[in-house]
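Report on the structure given below.
Complex shown without one protein chain; remaining protein chains in place.
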Amino acid sequence: MRTNDVILQTTTKVVFFIIFLFAIHIFFAGHYTPGGGFVGGLLTTGALVLLLLAFDLKTVQKALPFNFVIVIGIGLLLALGTAAGSIFFNVPFFTHAFDDFTLPLFGETALHTAMLFDAGVYLVVVGSAMTIIQSIGGDA
Amino acid sequence: MELLMAILIGILFTAAVYLILSRSLLKVILGTGLLSHGAHLLILTMGGLGGSSPPVLDKGASNFADPLPQALILTAIVISFGVTAFMLVLAYRTYGEHKTDNMNLMRGNDEHD
Amino acid sequence: MSVIVNILIVITIAVGVLFTAVTTIGILRFPDVYTRAHAASKSATLGVMSILLGVFIHFWYNEGHFSIQLLLGIVFLFITSPIGGHLMSRAAYMAGVKPTELTVGDDLAEVVQKAKRENSKLKPEDQ
Amino acid sequence: MTIFIWICMIIVGLSMAGLMYRVFKGPSVPDRLIALDGIGVMLISAIALLSILFDTRFYIDVILLIAIISFIGTVSFSKFIERGEIIERERNR
Amino acid sequence: MEFVLLIFLPIVAALFIPLLFKRMKRIHTGWFVLAVPLILFLYYATYISSTMEGGHAVSELRWIPSMGISFVSYIDGLSLLFSLLITGIGSLVVLYSIFYLDKNKEKLGNFYVYLLLFMSAMLGVVQSDNVISLYLFWELTSISSFLLIGYWYTRDRSRFGALKSMMITVFGGLMMLGGFVLLGIMGDTYSIRELIAAAPNFVGHDYFTLALVLLLLGAFTKSAQFPFYIWLPDAMEAPTPVSAYLHSATMVKAGLYLVARFTPIFAFSEVWVWLVTGIGLLTLFWGSFFAVKQTDLKAILAFSTVSQLGLIMSLLGAGAITFHSDDAVFKFAMFAAIFHLINHATFKGSLFMIAGIVDHETGTRDIRKLGGLMSIMPVSFTVAFIGSMSMAGLPPFNGFLSKEMFLQSMLAIRQFELFQFDTWSILFPVIAWIASVFTFVYSFYFVFRTFAGKRKEGQLPQEPHEAPAGMLISPVILGILVVGIFFIPNLVAKWLIKPAVAAIQPNLYQQPADVDIHVAAWHGFDSVELWLTVGVILIGALLYASLTKWQKFYGLQPANFSLNALYDGMMNFSEKGMNRISRFYMTGLIRTYMIYIFSFISVAVLVILFVQDAFVVDMDSFAHIGVYSIINAVVLILAVCFVLLSKTRLAAIISLGAVGYSVALFFVIFKAPDLALTQLVIETVSVALFLLAFKYLPALKDHGESVKTKMTNGIVALGVGITVTLVALSAHSQKLIPSIAQFYKDTVKTEAGGGNIVNVILVDYRGFDTLFEIAVLSIAGIGVLGMIKLRLARKENSDENK
Partner (left out) sequence: MINLLLFPIIIPFLFAIVLLFFKERIMLQRGLAVVGLLAALAASLFLVHTVKQDGVQTITLGSWPAPFGITMVSDMFSALLVTTTIVITLLVVIYSFTSIGEAREHYFYYSAILFMITGVNGAFTTGDIFNMFVFFEVLLIASYVLIVLGGEKRQLRESIKYILINVVSSALFVITVAYLYSVVGTLNMADISVKITQVGQPGIITVIAVLMLIVFGIKGSIFPLYFWLPGSYAAPPIPVLALFGALLTKVGVYAIMRTYTLFFVHHTDFTHGLLMILAILTIIAGCIGALAYFDLKQIVIYNIVIAVGVILFGAAQMNESGLSGAVFYLIHDMLIKGALFFLIGIIIYVTGTSDLRKMGGLMKTHASLGWFYLIAAFGLAGIPPLSGFIGKLLIVEGAFQADHIWGSIIILASSLVVLLSVIRIFIYAFWGEPQALPATASQPYKKMMVPTVLLIVLSVLYGIGTEWLVPYMTDASNVLLQPSIYIDAVLKE
């Protein structure tokens, strides 16, 4: 039967962004306070699930036209690439580098290659979870 | 505290194994879920529960909980999530093909030919 | 100053806890799903928001930590709680949970019946 | 102050226990769901209070998180109860 | 030239055989093959002069020198004798096969490849000085024998015989390998010569007797000794040239070779003397006794081979007595053994070839259908007669000479006094004599039932006629040898036997020339052997005359009470019995397997926990119990109970969620915010997944599990739970070494540039874990995708529907 989901859909649009922002926040906070790529990724997945709940698979796919398998691939490449970058400096794999930079807008900022790695984690988590959910949801 | 946790983990494992041995496919999957919870709590317990603050650098905090088991658990959680998701899909696909979720009816009949 | 702030904290938290207790009583004592949902979604939300406010002030003033997350949490709860209540009640209704006998009227029944009929008409073509 | 928070904690704890009774008792699934949602909300309160007690700010993220996931959980459960499936391939078919 | 390479010459030649067979259709492949043994024979013959002087030649090809394994060709009297037999008889057999096997009907390519393979293997066995390469060639003979017996592989009997022979001989070979390894450990070398040199130290070594028994198992199986002889009659399914070659003249003698070769090492043992002599004699009797029962020509020959092998074996055993006693009466035995070995090769080879000819020309080997062929096949008859009489031990054939010496040796055993021989030794000549009587009977039975008497018209599948000349060349040559050796035994002894004997008994003789044995056909009227022989002839003739009267008593032996029945039973057991056993526990049910596993875990771990005194509970090491923990624990337990008891799947999933959340709360309580966050989110996503999947899953049912099943499950589950708890308590109470965690706390800020230790561990200290953990997640993702999208079974169904 047709159901009226206007209320849910409207809220979701707002809530989605709150969650998404929170996910990003948690992701970035990870190195210093609880959080990190996993939670961030999973929370983003949660946000996307909420979208799927409120709308439907087709609509969401239209709005977010990602092939999540590719997202997985990119994430893995990013993580692996960060880790493997050290190969070119002939230091053990996974040797991270970090330093404090003074950037024009942000002031004193710590840049850490671990962040890039964590970004890979984030992408993989989102990609995998979404692949699974979309596959199940899309199953006939 | 550890005594309590050990007993709790024992209960989790008991329940998990009991469910895994049951005939219903869904129960089996629930069992694996409990199993991983038990395992994760066990790692945490084995690392010691005496820490008084989270392993995050903060003013004044000194007696950190052991961070290593936590990291291990985190890894284990994510892995068991992946496996659970996989099993779940496998379960429904199996149900779809076999039209039953009774583990007893899923014996390998053609093994003894 | 700090006394005032602390009193403020205590009051907000106390109010929150009170609402929380009320929620529980409501959920335990009310006769059917719909009334319980009413209790849960309204007073519980108010309760938790109030507590969070207290905690927020605590952290802000006593610890010097302006927590955006807490504020965000309050906003979030404010938005989502009613929606959750709404969805649950609707789910209960659609799932056919009977309201208590004290209920006076059921305006939705007719509409739902009609929709269901249409739906069953649609189904064959659907497949 | 600490004593006050303690008392609050106990009240919240008792409330949760009460809701837990509703969760176990039912009678209908939505009843349990509502109670569970309530527990989620109270969990937020509890953790908020706990973070005052533990004097740590690292659980604040947990608060928002619980709020988020309890919402997602609620939505998906109610959709499941209502329709039996929570993600449709195409709405309005 | 490294003559060790010559061992491989036949194999190398074999590589070209299939090509020759395909390209040269018009010429029988056998002609090419013939050159190989012939060349080798001539080559090895050149060594006679040197071995006669007691010399030897060594040539080595390294294989695995670091383990002391190489191909060492060691040619002394003994190995030269065997090499000559192998190549000599080999040449004759190949020649014979050229006429026996039709070049158009048979897959000659395969046949000659196997045959050449065998030739290499056999040469390797007798020439190897290294026990490991000896074993290698030993197994290769088994394999080539397997292939040759199974040459007509569409026949059931062929396959059966092939498998049987392989199973028994490979079994023996493996045991022999065990013996070799033990020898290698005792002597710290794999070289036979070095082992022989070190042999006196072995006596009294723990492994000495074991090595001996294992080695004898190898020898006995290969040489078809009791009770392992049963493969030999079934091996007669092979083409007759193969039977003549492998199963009478050469391969079955490998066991004898082995015993002879290792005599200097093991003869010090009482067990050796007893076993070799006793089993040999028993086999001799057993084989000769049952040979008379047979009706198939080749089966008679097979049993006779068994009995003759037993004879030689017993002589080898008796020869070992010389290592314990200097008495000159014992030294005949070894000489007789070698002498009879040669004689047997000549007369048995010829007899097999004749049997083949009969089969070839009449179409049957059933002795009940044959008879009166004497007039049609005179040449064949003559050769058969010569062979049979030699086998029966009559003059003027070579068998007579060695038979005499055999009886003489058996009589001599009576004088041996060690090892309780004084009590039992009288049995030896008695059994030997009875066996000789039966030997006489079956020899007559074989030749006269086939060639004498009346022809049984209409029973033969084809009209008999004399074989083509080519086919007769080989048997005739052997027949001539049979007679010839009778007249020149001492020459043969000088060339071949004495060098071999000297090699076997280094304790007695330094040089072949030292072997002071003269073979004579006539020992005078006072020799006991003569009268024994006369007795054999008299009683034997009597028994042969009355054969039809008592032969039927063989039928009294119940069919399922024989060694063959035992073998069949074992093979049957290995198929059906194993299947039944396997069925018993392989239920195909995952629950059964899980119960095995879980029971094993809990029983094994608990037992070891207490046996090893590892169960310790140290309350002091435990942290104090918090109030929230207790509350949370109660909630957790309740939730677990609800998971167990829930009747609907929704309730179950809610309860599982509750378990997850309370676990998350524990994470909060135990200061693990990262874990709490992750656990909460994962739990939610998992629940969402469950709800998603519920669309395709049935409602929760317990499928009629009985109370008993549930009880079993419960007990097993409880066992696991208790195990986990107890080990956890013990492990925690015995924190023997502080954790490495301090390092992370010290360096996280300074060297890793982070604040959240857990997260820094995840992305930095142990980032590698994380990298592959996300890989797990990715694989799960693509796996789910593949599982849902790819449905091969369904596709097939829809094809069928069309």
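Every chain is named by a letter (A, B, C, D and E) in the order it is written, and numbering of its residues begins at 1.
The working rule: a contact is a pair of C-beta atoms (placed from the backbone, for glycine too) under 8 Å apart; a residue touches a chain by one contact, two chains touch by 3 or more.
Everything numeric here is computed off the predicted structure, so don't read it as measured data.
All shown chains touched by the missing chain in the whole complex, by label: A, B, E. Screening E:3, E:31, E:63 or E:628 for touch with the missing chain picks out E:63.
Between the chain not shown and the residues E:404, E:529, E:705 or E:773, the one that touches is E:773.
The hidden chain makes contact, of the residues E:528, E:597, E:645 or E:699, with E:597. Only one of E:82, E:111 or E:135 touches the chain withheld from this view, namely E:135.
Although one chain is not drawn, its touching partners on chain A can still be listed: residues 69-70, 72-73, 76-77, 80, 84, 86-87, 90-96.
Although one chain is not displayed, chain B still touches it through residues 20, 25, 28, 32, 35-36, 38-40, 42-43, 45-48, 68-69, 72, 75-76, 79-80, 82-83, 86-87, 90-91, 93-94, 97-98, 103, 106, 108, 110-113.
Contact residues of chain E toward the unshown chain are 62-67, 132-133, 135-136, 139-140, 143, 146, 150, 153-154, 156, 159, 162-163, 166-167, 170-171, 174-175, 177-178, 181-182, 184-185, 207, 210, 214, 574-575, 578-579, 581-583, 585-586, 588, 590, 592-594, 596-597, 600-601, 604-605, 608-609, 612-614, 616, 724, 727-728, 730-732, 734-741, 743-744, 764-769, 772-773, 775-776, 778-780, 782-783, 785-787, 789-795.
The definition used in the following text is that only the chains that are shown with their structure count from here on.
Here the chain-to-chain distance from chain D to chain E, counted in touching steps, is 1.
In terms of the distance between Cα centroids, chain B is separated most widely from E. Averaged Cα coordinates give chain B a centre that lies 32 Å from the centre of chain C. In this assembly, the C-alpha centroid of chain B lies 23 Å from the C-alpha centroid of chain D. Shown for chain B are the residues that touch two or more other chains, namely 53-54, 56-58, 74, 78, 82, 85, 89.
Those residues of chain A in touch with two or more other chains are numbered 2, 8, 15, 18, 22, 26, 32-35, 38-39, 43, 46, 49, 125, 128, 132-133, 135-138.
In terms of inter-chain touching, the protein chains here follow a pattern that is not a line, ring, star or complete graph. Those residues of chain A that touch chain B in the shared complex are 32-34, 38, 125, 128, 132, 135-136. Residues 26, 30-39, 42-43, 45-46, 49, 68-69, 72, 75-76, 79-80, 83, 93-94, 96, 98, 110, 112, 114, 117-118, 120-121, 124-125, 127-129, 131-133, 135-139 of chain A touch chain E in their complex. Looking at the complex, you find that chain D touches chain A at residues 58, 61-62, 64-65, 68-69, 71-72, 75-76, 79, 82-83, 86-92.
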